[in-house]
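What follows is a short report on a single structure.
Every protein chain except one is present and positioned as in the full complex.
Should a chain be cited, it is by its letter among A, B and C, assigned in written order, with residues numbered from 1 in that chain.
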Amino acid sequence: MNERQAKLRSIAGSLLAEGRVSLFIGFGPGLEPSRPVPWFAKNADEAGKLVLDPFCGPGLARYLLDETAAGPAGIVARGCDGLGLERLVADKRVGRDQVYVVGVACRGAVDPDKARRLAGRPVFGAEVNGETVALTTAGGRLSFPRSDCLLDRCLACADPSPRTADTWLEEPLPGAQREFEGVEALEKLGPDDRYAFWARHLERCLRCHACRNACPACNCVACSLDNPEWLERTTGLADHFMFHFTRAYHVAGRCVACGECQRACPVGIPLMLLNEKFMKDIRDLFAVPDPHRPQEAEPLGHFSPDDPEGWREGDETL
Amino acid sequence: MSLTWEPRIVGFACRWCTYAGADLAGTSRLEYPAAIRLIRVPCSGRVNPSFVLRAFQRGADGVLVAGCHPGDCHYTSGNLFTRRRYSLVKRFLEYLGMEPERFRVEWISAAEGHRFAQVVREMTADLRRLGPNRKMREET
Amino acid sequence: MPRIGVFVCWCGLNIAGTVDVERVAEAARAIPGVVHAETYKYFCSEPGQNLIKQAIQEKRLSGVVVAACSPSMHESTFREAARMAGLNPYLVQIANIREQCSWVHTDREEATVKASAIVAAMVAKVRRDEPLEPLKFPVHRKALVIGGGIAGMQAATDIAEAGCPVILVEQGPNLGGRMAQLSETFPTLDCASCILTPRTAEVARHPLIEVLAYSEVREVTGYVGDFTVKIARKPAYVDWDKCIGCMLCQEKCPRKIPSDFERGLGSRKAIGVNFPQAVPNRPVIDREHCTYFEKGKCGVCAKICPVGAVDFEQTETVREEKVGAIVVATGFDVLPREAFGEYGYGKYPDVIDSLAFERLNSSSGPTDGVIRRPSDGKIPREVVFIQCVGSRDPDKGKPYCSKICCMYTAKHAMLYRHKVPDGQAYIFYMDVRAGGKGYEEFVQRAVEADGALYLRGRVARVYPEDGRLLVKGVDTLSGQAVEIAADLVVLATAAVPREEARGLAQILKVGTDEHGFFSEAHPKLRPVETMTRGIFLAGSVQAPRDISESVAQASGAAAKVLALFSRDELAADPLVAAVDESRCSGCLACQPICPYHAIEPKALKDRQVASVNAGLCQGCGACAAACRSGAMKLKGFTDEQILAEVGTLCL
Partner (left out) sequence: MKLMRAGALPRLLETLGRQAQVYAPATEDGLVLLRPWTGQAIATSYVNPVNSLKGLVYPQTEAVLEFTGGDENLSLREAPAPAPQVVFGGRPCDAAGLALIAQVLLEGTFVDELFRRRREATTVLTVACREPGPYCFCRAMGVSPADERGSDVMFYPADDGYLVEAVTARGEEALQAVAGLLAPAPDTGARDACRELRIPLAEKLTTDRLAARLEGFFEHPYWEQVARRCRSCGTCAYLCPTCYCTAIFDTSRGTRGRRLRGWDSCQFKDFLLMAGGHNPRPAKKQRVRNRFLHKLSYSPANHGAYGCVGCGRCVEKCPADLHMVAVLTDLGEVLP
């Protein structure tokens, strides 16, 4: 059976039973096996229903914003959740001592819709083995390339494990350097084609705020994008540009690349291509090797006397 | 594009350097195109990047952010934050599809009236060539 | 409902020659909220101002836009006029249609359209202005001077002489600083203590100067006019109030230890003063070397003291003071000896630094002013002086010139010749920098009258041979290798900030340069001010300086302090930042961006928010641009105002 899941249930159960946390955040059973849901266990019984398998998709870190108010919370953290927590701590929105982190080594989450489409039928289980994913269906096990099955955000992931944890469910996996292939491809287009690309995607924006409300960096008490002086409630393309420009700039140097915004977007806007552009330029202009990992000195909260004038080179490299 | 069309440039000018430089251009009677309209701010570090987008949204054909030369900031470090912010913002705007000529960051001191006039002339010429901006602009 | 008045100035033909001012006024009347618009030849004139005042009163205006010249010309004129008419002066905005419109454009139509747009933008801005009052801060007419060297004493004296009380904090046990260690001074060869001692005495007995020796500044809060300072008095283990300064304790103390003041060339007792003329003339026990503190036995000093002033139980005491201004004059240090292995400094006793040479020259020094080399007490016949030891040496991390070394080395060569007439001084130098009144002449005297031999070049090595020191170097002018057998080698080591200065900079929230010297507000125009209003610099804390420069700067700092103290209240521009606490998340992204350290966290009932110290804020607005939620507002330049200007200019 699923040993990781059993171990997690036992750790979370003990934490709750011992009163070390008042709540444990993980995944629980959803509509179908391929769609576990965010789960908030308040006692050992509820911890006994925790799910930990390759279908665990939604990002969890942002929930800490609400759930640490009443007392310490436990959380099962993949790399993305760990960085999200670091973001909340760096922004002084959550106290690190208010969170008990159970670190895991994540090999990527399977996208339930991609899996169903590939399998052509409901999928009951999945196993990520290196470069392939085995899906369990009523018609037996089917194998597909990893790159076809995982959530978009997991394909670009460089952080399988959190950087720190209070306990480890398993041996953490080392982090890697992020690549920005998608950004580079878009940079190669001409201005009009780039604009057409973004106009087409942003035209679909519903301004539902799913991206903002999924984001561990969008943790402000009040959001300027709710202020009609900054952004009226009109929903024209120019408003959507304003929204997404501002959102992306506000997380520039702060985005932890968890990709939850893009996963949450109901209309398929490639939001990470916006966030990653800032990341890539921060890396290149300000020599910050891993701009998505919260730094002691926030990239936009500091300067160096030798900073380049990025707009001068910008003309050529773009 | 009609023959009478003239570009509209919104400029954010730090009061100590660029705004004073523009005043000097005035006292020196340096002629430059009327396309530019300045907004006086205490420091280029005050200029929120979303102000720039707002200008494009509302119909600016070009936007200029200008302040003291690095090292000369009245507040010591404001323009060094400007440099960081707008290094990113400039590239980001272009990434969204804006033509590079439409957004400029310049260091113009209080003594550089000529330079201010020159930047406005250059920008206006570039924008006349590009024509009206339609990108990220709301429909009227 | 806003009631805005617009006043379009002709400025004679300066504006009206290019801009159709009547059309600008007409367009202004169509702007929602504008209830009055008129034109006049010169609104800055007396009758022009009266027109504005009249309209403010008759039309009950809630805001005024004057379309005229640049705000740098007459903004204050029109604000004052509004104030006199009963309108808050911050409800006046200037539309700059002269410098930035009529003077730079020739096409009447274009200039008129642009002028109207500028006016509309300022109407949009003034609609979002709120009445503001100048910030007022009380001034505590008392100054804190940190550092009891010549600069600190000069500043303290100047301030006190003007009638304002001064607290002078000195971390060591006595006043005098570096100058107390010097023998003579350039370029006059005055005896240092002869000019220092009267000044020290003057400070000590000045009724308005309170000297807190053996004390340190621990905490500074507040802002210009109203600083609160915590000063710690370190335990001397002697009750200075009881002590009569007889120094019997020093005499009888059985414990002799090397003296830092004498640069290790002489010794001192575990209890006592650094030098005989020390002010205050009160002893300190060196706890680290005292037998009583080491072994719990001895106590000779306590027994011998006629007034029972020795107190081994004494502890640190902290007092709090309110001051209105702070002068920092903590001086400099010289590079530690570990840095110069190649010269044998610290290895060979006869390689000493220039401060030690000062002590050898001093009549109150370890050799009573006779130049003797440390190893065997012989009078040196050949002395090699090496300049730029560490200075102008990027490899040692000190690319700067220490400035004072050229002059004091010339002085040393002269003093040496005066005392050892048949001796020979050699000076290795890179350049001789003798800019200053009488300085070049002084150096020439050393060469011509006192026979100092200047060799341009670097010394490669110093090593002992036959009881002397062999100095190997190159004379780059002749290109020849030089080898000198010397009895004594004197190193002009780099002047560096004092070790404690970095901590003090943090306490004061004042910036330092990469070497640790305190940063002035502007290198040319504000050389004695720091970026923090009310904190000033004097002497070598800012960069290496000689005595006359230190004194001049100290007087400059004192003048700045007195200018502050000439007022009952400080008024400041109210265009500063403020936090809308309901929108603030307390992330403090604004904090590292503020150049004035004006932002601190503040605890609310359930969370933390940022708060701005209006006394420190200078209104740059960097914080407002860094604030994602728009909680940080820069008054007079709010997001809403700038957005409204942008929107209006784009119409």
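Here, a residue touches a chain if its C-beta (ideal position, glycine included) is under 8 Å from a C-beta of that chain, and two chains touch if they have at least 3 such contacts.
Note that this is a predicted model, so its numbers are computed, not measured.
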Completion exercise
Shown chains in contact with the undisplayed one are A, C
Practice task
With the full complex in mind, choose from A:17, A:185, A:208 or A:297 the residue touching the hidden chain.
Solution key: A:208
Handout entry: Interface residues of subunit C (partner: the chain not displayed)
Key = 1, 30-34, 120, 647-648, 651
Completion exercise
On subunit A, the omitted chain is touched by residues 30-31, 35, 37-40, 42, 58, 62-63, 66-67, 113, 116, 122, 200-201, 204, 206-210, 212-214, 226, 228, 232-235, 260, 263-264, 266-268
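Methods note: only the chains that are shown with their structure count from here on.
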Exercise for the section: Based on the touch definition given at the start, go ahead and assign the chain network to line, ring, star, complete or other. Expected result: complete
Fill in the blank from the handout: dist(centroid_CA(subunit A), centroid_CA(subunit C)) in Å evaluates to 48
Fill in the blank from the handout: For subunit B, residue numbers touching 2 or more other chains are 49, 54, 77, 81, 85
Fill in the blank from the handout: Residue ranges of subunit A touching at least 2 other chains are 224, 230, 300
Fill in the blank from the handout: Seen from subunit B, its contact residues with subunit C in the complex are 6, 8, 10, 20, 22-23, 25-27, 29-34, 37-43, 45-49, 51, 54-55, 58-60, 74-78, 81, 85, 117
Exercise for the section: Going by the contact rule at the top, pick out the subunit C residues touching subunit B in the complex. Expected result: 70-72, 96, 98-101, 103-107, 110-111, 113-114, 117-118, 121, 511, 531, 575, 593, 595-596, 618-622, 624-626, 634, 637, 639, 642-643, 645-647, 649-651
Practice task
Please give the residue numbers of subunit A that touch subunit B in the complex, ascending.
Solution key: 183, 186-187, 191-199, 224, 230, 234, 236-239, 241-242, 245-246, 248-249, 252, 277-278, 281-282, 285-286, 299-300, 303, 305, 307-311, 314-315, 317-318
